[in-house]
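Left out: one protein chain. Kept in place: all the others.
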Amino acid sequence: MNFGSDNVAGASRRVLEALVEANQGAASGYGTDALTARVTARLSAIFERDVEVFLVTTGTAANALSLAAMTDPWGAVLCHAEAHVATDECGAPEFFTGGAKLIGLPGLCGKMTPTTVEAALNGGHAPPPHAVVPQALSLTQATEVGTAYTAGEIAEIAGIAHAHGLGVHMDGARFANALLRLDGTAAEITWKAGIDIMSFGATKNGCIGVEAIIVFDRARASHLAERRKRSGHLLSKGRFLAAQLDAYLSDDHWLDLARQANATADRLADGLAARGARIALPVQGNEVFAVLPRPMHDALQAKGAIYYRWAGTSVPPDQAPQGDEVLVRLVTSFATTADEVDLFLAAADHRE
Amino acid sequence: MNFGSDNVAGASRRVLEALVEANQGAASGYGTDALTARVTARLSAIFERDVEVFLVTTGTAANALSLAAMTDPWGAVLCHAEAHVATDECGAPEFFTGGAKLIGLPGLCGKMTPTTVEAALNGGHAPPPHAVVPQALSLTQATEVGTAYTAGEIAEIAGIAHAHGLGVHMDGARFANALLRLDGTAAEITWKAGIDIMSFGATKNGCIGVEAIIVFDRARASHLAERRKRSGHLLSKGRFLAAQLDAYLSDDHWLDLARQANATADRLADGLAARGARIALPVQGNEVFAVLPRPMHDALQAKGAIYYRWAGTSVPPDQAPQGDEVLVRLVTSFATTADEVDLFLAAADHRE
Amino acid sequence: MNFGSDNVAGASRRVLEALVEANQGAASGYGTDALTARVTARLSAIFERDVEVFLVTTGTAANALSLAAMTDPWGAVLCHAEAHVATDECGAPEFFTGGAKLIGLPGLCGKMTPTTVEAALNGGHAPPPHAVVPQALSLTQATEVGTAYTAGEIAEIAGIAHAHGLGVHMDGARFANALLRLDGTAAEITWKAGIDIMSFGATKNGCIGVEAIIVFDRARASHLAERRKRSGHLLSKGRFLAAQLDAYLSDDHWLDLARQANATADRLADGLAARGARIALPVQGNEVFAVLPRPMHDALQAKGAIYYRWAGTSVPPDQAPQGDEVLVRLVTSFATTADEVDLFLAAADHRE
Partner (left out) sequence: MNFGSDNVAGASRRVLEALVEANQGAASGYGTDALTARVTARLSAIFERDVEVFLVTTGTAANALSLAAMTDPWGAVLCHAEAHVATDECGAPEFFTGGAKLIGLPGLCGKMTPTTVEAALNGGHAPPPHAVVPQALSLTQATEVGTAYTAGEIAEIAGIAHAHGLGVHMDGARFANALLRLDGTAAEITWKAGIDIMSFGATKNGCIGVEAIIVFDRARASHLAERRKRSGHLLSKGRFLAAQLDAYLSDDHWLDLARQANATADRLADGLAARGARIALPVQGNEVFAVLPRPMHDALQAKGAIYYRWAGTSVPPDQAPQGDEVLVRLVTSFATTADEVDLFLAAADHRE
């Protein structure tokens, strides 16, 4: 009953098999192998556009490299105040950019809005060179609290950003989970809505450790090859990164994996609601943010269930925990089964 | 009628004379001269403690070097959301620290409070190494909006910061102006209240261009000599920085200069209030934040008066501009005369 | 016939099997899993000392993090002029240290000597803060040109470095290959000879992509946890890094793999020498630096053999190529077979 994170799961069987399969003969190093080229082709097909791809092993690297490619040291990045880049990456964006500033915007449901973005861009800042200059905007899909931006929402925010000269980045650590919840294709909720560069996550959704930086607008991506090498993220045996993604992307495997995670998240949310918990935020990916009655929380803890308590301002006030209620985050993964959910729900049945 | 900034003034006559006087014979370079030693002795006397001093030419350098001496690249600095270090230094603290994060706290009257500081330090952050670690707190004296922290306020905030292991920095760009407004000696409102390092401003108050980084707690000041040199802030002919401060600090000249600035600020505030403007924030230094009726603003503009409009959240809501009122900042300096103020006030008399 | 690099090989079968094996159930993330703990125990046993271990995916990351843990931004790192850290990592050490300087020392056979190290440390540098301060020394084992430092050589150089206050790092990208060639245990050629931190390479010698930063002297390793996270090198599914190393280190598998590489390197060198090539440098790892007669080179190229031409000053003058001779680097790996070598040698037989 581990709902602590989707990174506690291992890898999908197909991904592992592909890795073993890739271990044949010699292959040229540093991403110049045939498998890497095939992954680029697959991503170009999925996104309906000729994209440039840089593979790395962590989401932090993908995000920080992407932001550095769009932001000068004296630039600023707009993001949600609780975005992973702002709160959980130990200042990686600041490190990779050479000291740019992240400007965290408030917003319910983990989302920036046109209003908050406009305000940040039009605020009475000192003129350059006194104030830093916003140069990029980063939004998270699905968001840090499991909600999803619609194509329309992205287009509106990205439009404002572009109008002010900013590049637009998507942290897609849980992109597959969000995609399945939304109307629109992968292309429609990314570059067609204004995304210039994205971190295409695969690790949480069944790979061992691989993320793709996908460049839609090359004019906005400065020197990613050098930045990747210089930060130690260019793997010599690159075929083993590519092999994972190749299997992940083939035959809609990535969507199947996300579908399982989403379905078990729904099952979990429905089950908790039926037992008296309050689902505090729309479940638009594979995360459930629930307000548990204290006895339910105690019962789950007593039975060893693993999940995290949550804080922050993304939960609408009318959904926030009252009294001794407990706000928690529950994450499912491709490996979560209906049985596990049911076991958890049984544990949540705390009547004596 | 230039009330745009205290940096539009030149230098005090005594400071200039000292500079000319210092131009005798040879002197050893890079701050190893006798005048620099004398300035250190003067500051030690004024602050009643054996201090370490590093002279630089700008407040931005003094602040950024001070913060870098207390903050790792993966650290964070707490400051007011509208502090100069956060909004007007083009990311200098980020540059000098190697990418630390500034966390801007809200607060009326340009001040952090024990409540906001505690909240920032106790928030539900991810544990290291996921989240950055707050390592320093920087407060501005006088604040960005011309108010002053009392010794008690500083002590309370610094106490919280120290209890969490943070170093405490004071940006004293307008320290003299605040000191004159407060109960307490220079020592009492700095290190005796918990300040570890300060930027002791002199440029705005009558020098040509010199600020002193004063180290009260050497254990918290890492490698300032190297950081200053490496950033290009170690002047070869150091005697000319020291000469300015030597004159500035002798015979209470610095306090006399600030007294003139404060007195003209008071005269300005009183005169504006008498003419129907609203003084939006307590005048506790040499800055006046006033809400002008639109016709008064128009009249002043028509007569060529120079000052800046102001925005931000430091003004209490009940003092904020309404309708077409205009919130402005007016700054006086050591060089401002009562006559200039009266001329300005006459211009504000906008009856036809 | 690919002797271009040891990174063109895949992974050992045992390593891959361990990876598949590790894919069972949930595991806590970010290196807090049981397998990671087991790897630390294994390395402690092999090195006969309680070591601290940080796993990363590339040698560049391991080296740059290690050097950053020992070197301030105003510090310098002594290394051989042709060391990988100096010439092939796109400035990663400079990036991770915040701008420290690498000082490349000349030396035959890819080695620094007590003489060159002493000279670099005793040169007539400007005193601080004018000149940067040497704070670390990095040596490569096996060296960039396939030679190996003896325990005695290391001890002498490390002794000088320590006497001047420097930390000592070993880039052990090909550590196993060198170890097999030397008298002495793993402990004896590392910390017992004065190494404080090492990059323990495994990727080139049969892993998919994993290197261990091994800290022998914790007092010299500043904030590696934060540095690793901040640079994007803390993998969420850490078990998959650990699983590789666990298999690699068990049952002397790592030594068996290196033994194969070394044996085929010897076979290659012997065969080339027998055919009229000149072995330019002692073969003390899995690399052969050979001076080929032009017809031999042409014959090999014609038959599609892959290897790199080499330049640099490590080759002793009396071994350097003359006329149209060609200096080349040939690298074998754990996956190289005697048959492959023989095929290559046959191709080198260029008589018409």
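Odds and ends about this structure:
Going by the order they are written in, the chains are A, B and C; count residues from 1 in each one.
Just so it is clear, contacts are C-beta pairs under 8 Å (C-beta built on N, C-alpha and C of every residue); 3 or more make two chains touch, one makes a residue touch a chain.
None of these values were measured; they are calculated from a predicted model.
When the full complex is taken into account, the listed residue touching the unshown chain is C:Gly98, out of C:Gly59, C:Gly98, C:Gly167 or C:Gly238.
Across the entire complex, the residue among A:Glu21, A:Asp50 or A:Glu226 in touch with the chain not shown is A:Glu226. Residue B:Asn2 is the one among B:Asn2, B:Thr150 or B:Ser222 that touches the chain not shown.
Against the chain not displayed here, chain A makes contact via residues 30, 72-74, 98, 128-130, 133, 223, 225-230, 234. Residues of chain C that touch the chain left out of the display are 73-74, 87-91, 94-95, 97-102, 123-126, 128-132, 309-312. Of the residues in chain B, those that touch the hidden partner chain are 2, 4-5, 7-11, 13, 16, 19-20, 22-30, 56-62, 64-65, 89-92, 95-96, 203-204, 208-209, 226, 229-237, 239-241, 335.
The rule we apply is simple: only the chains that are shown with their structure count from here on.
Each chain gets a centre from its C-alpha atoms; the one nearest the centre of all protein C-alpha atoms is A. The chain pair sharing the most C-beta contacts is A-C. Seen from the C-alpha centroid of chain B, the farthest chain centroid is that of C.
Centre-to-centre separation between chain B and chain C, using Cα means, comes to 52 Å.
If you average the CA atoms of chain A and of chain C, the two centres end up 35 Å from each other. Once the centre of each chain is set as its mean CA position, chain A and chain B turn out to be 41 Å apart. Looking at chain B, one finds that residues 73-74, 98, 128-130 touch two or more other chains.
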